[in-house]
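One structure is given below, encoded as C-alpha cells.
Here the complex is missing a single protein chain, while all its other protein chains stay put.
Right, subunit A next:
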Amino acid sequence: MADDRDREGTEIAVAEFHKKIKDAFEVFDHESNNTVDVREIGTIIRSLGCCPSEGELHDLIAEVGEEEPTGYIRFEKFLPVMTEVLLERRYRPIPEDTLHRAFEVLDPAKRGFLSKEELIKYMTGEGEPFSQEEMEEMLSAAIDPESNSIHYKDYITMMVIDEN
C-alpha cells in the first residue's frame, strides 16, 4: 500500500518535472525542433532550481550530449537525465548562511567586506574562475562605488530578495 502511494507520488512528481523541464527547454528552442544550443543548457538546468558547479555541469552535458558533439542538445536525451536529477534532488542550491560563511572564509579578519581587488582575485583566480564578462557583471552590481568594496552580507540579502 505504502509502495503504491509512493509510486503514485513519484509519478505525479515526474509528470510535474516533465512539464517544468519542457517549458524551460522550449524557451531556448529557437527553431522549434526540440533542440537547444549546448551553450544554453547551463541556463536551463540552473533555472530548474539546480545549482551545479561548472565541473558538475560539464559532466551533465556529457551525459545528455550526442556521441559526436553537434553543438546541440536534443530534448529526448535531456528529459530523462534531467528528470533523474530533479528526482534525486541533485545540485541543491546553497542556503544563505552557507554562502555567508564562504565569504567569511575569504575575509578571515571578519571585516564584513571584501575589497574590489580581493574579490577580483578570488573570483578570477580561485575555484572555477569567472570570465572577464562575468567578473564585470558581478562588480557592476556588487561593488559599493564609494568604498570600492563589497559588503557581502548586504549583497547576499539583496540577491536573495531579487530571486524571490
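We adopt the following convention: contacts are C-beta pairs under 8 Å (C-beta built on N, C-alpha and C of every residue); 3 or more make two chains touch, one makes a residue touch a chain; residues count from 1.
Heads up, the rule we're going with is that contacts and distances are computed from a predicted model.
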* Tell me the UniProt name of the left-out chain, picking from "NEDD8-activating enzyme E1 regulatory subunit", "RT30 protein", "Transcription initiation factor TFIID subunit 5" or "Serine/threonine-protein phosphatase". => "Serine/threonine-protein phosphatase"
* Asked: Taking the entire complex into account, which one of A:Ser47, A:Thr70 or A:Asn148 touches the absent chain?
  -> A:Ser47
* Structure fact -> Considering the complete complex, of A:Asp6, A:Asp59, A:Glu76 or A:Glu137, the missing chain is touched by A:Glu137
* Touching residues (missing chain, whole complex) on subunit A -> 24, 27-28, 30-33, 39, 42-47, 50-54, 93-94, 98-99, 101-103, 105-106, 122-123, 126-130, 133-134, 136-138, 140, 145, 159, 162-163
